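First up is the structure itself, then whatever we jot down about it.
Heads up, one of the protein chains got dropped from this complex, but the rest are sitting where they should.
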Amino acid sequence: MGIKIGLIGAGRMGKVYASTLAFSISEADLVALADPSLEPLDEVASRYHIAQRFHDYHELLAQKDIEAVVIASPTGTHAEMVIAAAQAGKQIFCEKPLSQDLKACDNAIAAVKQAGVKLQMGFMRRFDPPYAAAKQKILEGVIGTPVMFKATSRDPRRTSLEFARRENSGGMIMDMGVHDFDLARWLMGSEVRRVQSEGACLAFSELKEVGDIDNAVINLRFTNDAVGNIDISRNAVYGYDIRTEVMGTEGSLWIGYLQQTPTLVLNRAGVTHDTVPYFMERFAIAYAEQVRVFVNHILNDTEPHVTGEDARAATAIGIAATLSLDEERPVLISEIE
Amino acid sequence: MGIKIGLIGAGRMGKVYASTLAFSISEADLVALADPSLEPLDEVASRYHIAQRFHDYHELLAQKDIEAVVIASPTGTHAEMVIAAAQAGKQIFCEKPLSQDLKACDNAIAAVKQAGVKLQMGFMRRFDPPYAAAKQKILEGVIGTPVMFKATSRDPRRTSLEFARRENSGGMIMDMGVHDFDLARWLMGSEVRRVQSEGACLAFSELKEVGDIDNAVINLRFTNDAVGNIDISRNAVYGYDIRTEVMGTEGSLWIGYLQQTPTLVLNRAGVTHDTVPYFMERFAIAYAEQVRVFVNHILNDTEPHVTGEDARAATAIGIAATLSLDEERPVLISEIE
Amino acid sequence: MGIKIGLIGAGRMGKVYASTLAFSISEADLVALADPSLEPLDEVASRYHIAQRFHDYHELLAQKDIEAVVIASPTGTHAEMVIAAAQAGKQIFCEKPLSQDLKACDNAIAAVKQAGVKLQMGFMRRFDPPYAAAKQKILEGVIGTPVMFKATSRDPRRTSLEFARRENSGGMIMDMGVHDFDLARWLMGSEVRRVQSEGACLAFSELKEVGDIDNAVINLRFTNDAVGNIDISRNAVYGYDIRTEVMGTEGSLWIGYLQQTPTLVLNRAGVTHDTVPYFMERFAIAYAEQVRVFVNHILNDTEPHVTGEDARAATAIGIAATLSLDEERPVLISEIE
Partner (left out) sequence: MGIKIGLIGAGRMGKVYASTLAFSISEADLVALADPSLEPLDEVASRYHIAQRFHDYHELLAQKDIEAVVIASPTGTHAEMVIAAAQAGKQIFCEKPLSQDLKACDNAIAAVKQAGVKLQMGFMRRFDPPYAAAKQKILEGVIGTPVMFKATSRDPRRTSLEFARRENSGGMIMDMGVHDFDLARWLMGSEVRRVQSEGACLAFSELKEVGDIDNAVINLRFTNDAVGNIDISRNAVYGYDIRTEVMGTEGSLWIGYLQQTPTLVLNRAGVTHDTVPYFMERFAIAYAEQVRVFVNHILNDTEPHVTGEDARAATAIGIAATLSLDEERPVLISEIE
């Protein structure tokens, strides 16, 4: 009865989107799933009652009744799939990042433009209620002119060594920082002009072997002269810690939370509460909300607000910040264009 | 493919359960809806794609393929519907309270027992993650022996004057306190023996005309000698304020939260955050979770933990606390048996 | 150079006042100390460089150059000392309570009035910055009309068994509740009309032997019909827990804090902070501030705001709440006059 949607990818993120499409969005019908691996394909298709299943995503794209696709495959395949989906005339929702390569971003953006289809990128934090509330308050002028951006992005444990390799994840700054780079541009209402990174492998020495780090701080300078800093860590053993601040001339906004269950334990050891375990506990609502918004963009024929250009800009900042780490100097975003 | 469920009631709570059954519980199929009012019946049935619709709930109960019913009709009809559903051999989930009359509770409980069906009562707070975590910690002995129960239950605005009448709501103490009476028994692991209420109409003078009050404090004495207090108010203009504490010999547990969106605004006026607007924002997860547990009890043929007897006990405390208000004296629960 | 002050009492509270008078109030000179016990007398006098020391407080009162006295002796002696100090023409600051006996309160108040001296009672919480800020906000109408008073007063450990006896402490409700009874009257701007207590010995069974309890909840009914509840406990093993709320028709005020050191520890066990250990850590500023205000009342010849009548009223509520505990019924304050 709703919009017919095909999902590409039956891995970790594929399951997230399958669940959302199957249960949370009544205007969408999840009718097809594609994944080259047989086992997850069957498991996910069965669990969420998805009628059609394909090993090759091109077959999914060839189905005429499928109006839109959700791309949740490994990062390295996003750009080519966006191009193929655009050429097949599908409306496209694509998990972030579009690509870790700027040229590939450009090609995907061009294909989407040429096909005249919609592309919404999966920067879900923009749809998280506290971030959305903050953006709204900034627009209302509650904090005056934003002058400083602060972000903390910390994982409770390190990624796999294989994924940590630059060729897979893009390195920690690209991998974990990309959401903050997007928030920085969006919340500050200004592009990033220059970055300077300090980072090192301090907690998990085995990451050195694959060329990655586990802690970094990144200074930001915006085109409107505002300043910022992002700290990233893989060893927040206490939990998943995502907090953001936008400070302006007339006030400040703090966004995020650390406590998961509102239960306090008070005993001789003091007062204790738990923390958010990981990203799905923190951003479950946002993951669903962004797809709901995407479906509504299709229904109402309106343009998505999180575009391919946004994805490209976040990638550019990530490339520059990683170059700054390597070369131990500030890097202008304009250098890497 | 799942358990076939019929829903009785298409009002405010009926919509809550329709949404939960339609979208959140994959093991259940919402196949029928009954409501005497045509408009909500059609609206809810259409919105949630419910195939069968009935004006008379007896017709719904007559459907052989319906295995279970969810009763979300007005309070005064709960007991008779539980009896009819039991006699029809259906598994039963019933919104609280079972009845504001102890005899009616007894009749419903007896009918359920005779029919050998399951009855789970909708005290959803027990399924709210912080309350569930607290109960677990008490069982683990984290706070030693519970000795004091504290609860705050406050609405952001008054109910309608019509609903406020004793014959409809049971009065404020019964209406708003029933969840706390249930939590008191459950978390303290002891029955309430005696109550004493102080209450008055202090904020909304129009409530006096229909015989209701808007603020009350209720002392509790448990059979194991522990003590407690519940405060209830209809004029928490700042938001929906539900907090509970269980204090023991070795520590204390505080349960609940007041902040809805984790966004802090800092400006010359100080630091400000919002509050939870009302009960659905606060307990959405709990409403879904209790139905999921009910469905699993059917699937696994296990007994629900929130029983008709629990509902009867909460009602008895409510009757006693209201009598204490009227007669300005402590009332033993045993008096009203 | 300042007002010459004599201190009566060199025990726990005497040391608090000696330190305050010696170091924090430049307009006062602590010139004399009286205590029947030789050891504390000498220790405190030496430590704070107090020139004159007396075993018998009457000798201190006989010193013509002493303008004011601070009475910090055992509770049972307060009333007689106030009378003697008034007859000696001294300005009087007296630790709470004035007496646990209403007749003794009346005699002391009469003596003060007859002598035309000032009497300020040591309800120091009124001078604690958060309580003072709350009172100010209530007067400004920030919360509309106060309709509910809530208080939590908990000690981290039990008192000595000897002190716990009714003839010494007045029992737990009188001993620990007296500050809350004073706050209730002051913050609500209304007298208490009726009380009902539930209490038991639940954590320290040895208290039963001396006739005391360790946990209680006390319902309050004010003359303006507002309601309230105070909970008291001796087994807040997690720390010293003093919190108060005044809820009105237009908002609510929460007063107090539990965290002592603003250091959060975040590790695999969660997020932890400490608590306030005991009353001096919590109310050090208030203890000093009330004496500073007293000295200023002398300097400016203005009347203290915390009077003998206030002390008498708090005692009356304590007597009524204890009677309610004993007789298991609501008690009107008017009954015990």
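Just so it is clear, A, B and C label the chains in written order, and each chain counts residues from 1 on its own.
In this section, contacts are C-beta pairs under 8 Å (C-beta built on N, C-alpha and C of every residue); 3 or more make two chains touch, one makes a residue touch a chain.
These numbers were taken from a predicted model, which means no experiment stands behind them.
Just to verify: which one of A:91, A:196 or A:244 makes contact with the chain not shown?
Candidates A:91, A:196 or A:244; residue touching the omitted chain: A:196.
Out of C:129, C:211 or C:277, which residue would touch the omitted chain in the full complex?
Only one of C:129, C:211 or C:277 touches the chain omitted from view, namely C:129.
Even though one chain is hidden, which residues of subunit C still touch it in the full complex?
1, 22-24, 26, 47-49, 129-130, 133-134, 137, 142-143, 250-257, 261-268
Name, in rising order, the residues on subunit B that touch the hidden chain in the full complex.
That gives, for subunit B, the contact residues 236-239, 258-259, 266-275.
By the contact criterion defined above, which parts of subunit A meet the unshown chain? Give residue numbers in ascending order.
Answer for subunit A: residues 145, 147-148, 150, 152, 194, 196-200, 202-203, 214-221, 225-229, 231, 233, 235-238, 247, 249-252, 328-330 touch the chain left out.
Throughout what follows, only the chains that are shown with their structure count from here on.
So, comparing C-alpha centroids, which chain is the farthest one from subunit C?
A
State, to the nearest whole Å, the distance from the C-alpha centre of subunit B to the C-alpha centre of subunit C.
Here the centre of subunit C sits 42 Å away from the centre of subunit B.
As a quick test, compute the distance in whole Å between the mean CA positions of subunit A and subunit C.
Each chain's C-alpha centroid was found; their separation is 57 Å.
Would you please write down the residue numbers of subunit B that are in contact with two or more other chains?
Where subunit B meets two or more other chains at a single residue, that happens at 250-252.
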